[in-house]
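Here it is, the structure in full.
Missing here is one protein chain; the remaining ones are kept as they sit in the complex.
Letters A, B and C name the chains as they come in the text, with residue numbers starting at 1 for each one.
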Amino acid sequence: MGDLVTINMGPQHPSTHGVLYLELQLDGEVVVGCKTHLGYLHRSIEKIAENRTYTQFIPFTDRLDYLASMNNNLGYCLAVEKLLNVAVTPRAQYLRVIIAELNRVVSHLVAIGTFAQDLGAYATPLFYAFSDREKIVELFDSICGSRLTYNYMRIGGVSGDIPAGTEQVIKDFIKYERKQLIEYNELLTYNAIFLARSKNIGILSKEAAINYSVTGPILRASGVKWDLRKEEPYLVYDQFNFDIPVGTVGDSWDRFKVKLDEIEQSLRIIEQAIGAIPEGNPVSKVNRVFRGTGEIYLRTENPRGELGFYLVAEGGFNPTRCKIRSPSFSNLSALEELIKGLNISDAVCVLGSLDIVMGEIDR
Amino acid sequence: MLFIYIKRIFIGFYSLLKGFKVTFKNLLKKPVTLNYPVVKQPMKERFRGMVDLYPDKCVICYQCIKICPTAALDLGHKTLEDNKTKNITKFTFNAELCCFCGLCDEICPTEAIFLNQMYEVSYFDHKDLIKIDLMSPEKYKNVDGGTS
Amino acid sequence: MQNSEILSLIKNKFPELLAEETPHGLVIPKTNLLDVARFLKTELGFENCHCVTAVDRKDRIEVVYHFYSFTYHFMLTLKIILSMNDLTVESVASLWRSADWLEREVYDLFGVRFLNHPDLRRIMNPDEWTDYPLRKDFKREDFIPRPVSPGLKG
Partner (left out) sequence: MIPMLLSGLAAIGFIAFSAMFLIWLERKISAWIQNRMGPMMTGFHGTLQPIADTIKLLLKEDIVPKGVDFLSWWLAPFFVTVPVVMAFLVIPFSPKWIALDLNVGVVYICSVTSLCVLGIFMAGWGSNNKYSLLGGMRSAAQIISYEVPLLLSVLLVVMEAGTLSMQGIIHAQSHGWFILKPHLTLAFLIYFISATAEVNRVPFDIPEAESELVAGYHTEYSGMKFAMFFVAEYTNMFIISAIATTLFLGGWQGPWLPGVVWFLLKSYGVIVLLMWMRWTLPRVRMDQMMSFAWKVLTPIALLNILISGWFMVK
């Protein structure tokens, strides 16, 4: 073994998905050691939660996993509702399911686009994914008035009913997206170069995945048929028919494919939910005051894995402790082992396939 | 053996050609973007832009101040001699702290405070940004591209 | 297997050490953490250490573990209560790799030292910093818990 080269990958680097800093030890181009440094985006959101009322903290959950704000909102609101025993109307539950699944599609589209970008498919798949994403983001804009930090869910409901005509827009989108999925398969999934770059790269075994507490699509890509929406249904997920896409090997390609298949499953859920949406009033007013005691650990299936909120309340207007168990955090902890012995190009590929969002890792 | 080798190369090239087909199809499509500064998209009805105020409607209930997660709003009042009518002495908005969550808009009982449709926000002076006087009717006059 | 059965199994194994609290929660003394953890992992099949965190209760710090079992669909909450003058606890990173980073985070934010941890450094805050920001007594001049409007009363 010759002399090792230490390369600082990040915090400013095109493919570290934000401000991740990897200290790579290279032997030639082979990674022999990796040290991860986090915290460049640390805003101490957990401390902020202790100083805000339950409602006031909802906008801050947007800033965790900023690609799936709705799902974060949802996870937090569900946790607070369970902690403080707040009832939710059925219409609000259905709306939440639809919105959360739409956001899952958005998030996976970004994941697919950026993964292709990491593999060097210059911008084209990214732009296709983003122009699909744009349709949902526009929809969210008309529903809640914002394009990235939605702040839509409220404790006990949502902030406003969907405007008239939204159902038709969603139905059109489902039809359009199904066509697009075929295109993605042609452009990326079975592309020879894409396969060569991502097949058998960064294999995460079943046991390692569970040991690292990896969740979400990455766990499923490793062959564990586990989806919180199916195994421990929250909201009204038990009323819908959908499959859990599972990978076979647990390599980067599987992680990509599982995400692509999950888009299809999400579309199925949305299709069923939009047909069965009941009438009623989903809106919960902001000026309700919440206080209570107890503690709760509640997980929801985020696009990136299981987002857990551990809330401890001691009777005040604000929680005593709000631990956010972010999926990307645990997913990223597997990286150091995954990229050892791989090429630097493959390291980028593995990092891209893990699909991390620094906002929720550093919090 | 050689046959499989050649076949693999052919399948590889064929899969690449499929990708070319997709990009060619998109090459002929119309652009999905707008020629931005020339063509502008109208904002949605519920769009959350800058915080704005109808000073006449405000009843000085301090709800917006209480709910604001980042304390971006600052309100002061004085009670007149007759102990009934209140007057706003200052109502400022710190756009730097604001997270545009729209909670003040939602909680306001008289719909005095609201988020307008402005999205092109830029200032030349930092001081203008952190202390926007919501009482003044010309609060967003100097903002580039202001629509209010 | 029912949830109550799992709890009773653990209780049978370690009868004198446990106190039950909250739904699915157990409190154990910190000397027994590794024994209980090993029992959980190897014999009961809690193969997933989902979350490690801590709660500052002003006079004490609770370290909270969430273990999950895929087979029983059961989330077990394990608590260890540490007094403020002795913030050390055994690390479970040797049993669950995921505990590695989670414990580092607890160390970073609360100052709980994990003994025999493979690499106990601060994970988010700068290495040379000495404060522990999530403690209730955390004070700095530039830290404002929540800015309030001067006109606001009550």
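Throughout what follows, contacts are C-beta pairs under 8 Å (C-beta built on N, C-alpha and C of every residue); 3 or more make two chains touch, one makes a residue touch a chain.
All values derive from a computational prediction rather than experimental measurement.
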item: Visible contact partners (per top-of-document touch definition) of the missing chain; value: A, B
item: Selected from A:Asn51, A:Thr124 or A:Gln239 as touching the chain missing from the view; value: A:Thr124
item: Chain B residues that touch the omitted chain in the full complex; value: 9, 16, 19-20, 22-24, 26-27, 29-33, 35, 37-38
item: Chain A residues touching the omitted chain (full complex); value: 5, 7, 13-15, 29, 116-124, 127-128, 131, 187-188, 191, 193-194, 196-197, 343-346, 348, 352
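Keep this in mind: only the chains that are shown with their structure count from here on.
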item: Gap in Å, rounded to a whole number, between the CA centres of chain C and chain A; value: 25
item: Centroid distance [mean C-alpha coordinates] between chain C and chain B, Å; value: 39
item: Where chain C touches two or more other chains, by residue; value: 146
item: Junction residues of chain A, two or more chains touched; value: 52
item: Parts of chain C lying in touch with chain A, wherever the complex brings them together; value: 22, 47-51, 53, 55-57, 64, 66, 70, 73, 75, 77, 96-98, 100-102, 105, 109, 122-126, 133-134, 138, 145-146
item: Complex contact set, residues of chain B against chain A; value: 11-13, 15-16, 18-19, 21-23, 25-26, 32, 44-48, 63, 67-69, 99-103, 106-107, 115
item: List of chain A residues in touch with chain C within their complex; value: 38-39, 42, 44, 46-47, 50-52, 208, 210-214, 224, 226, 231-232, 294-295, 297, 299, 306, 308, 310, 312, 320-321, 323, 325, 329-330, 333-334, 362-363
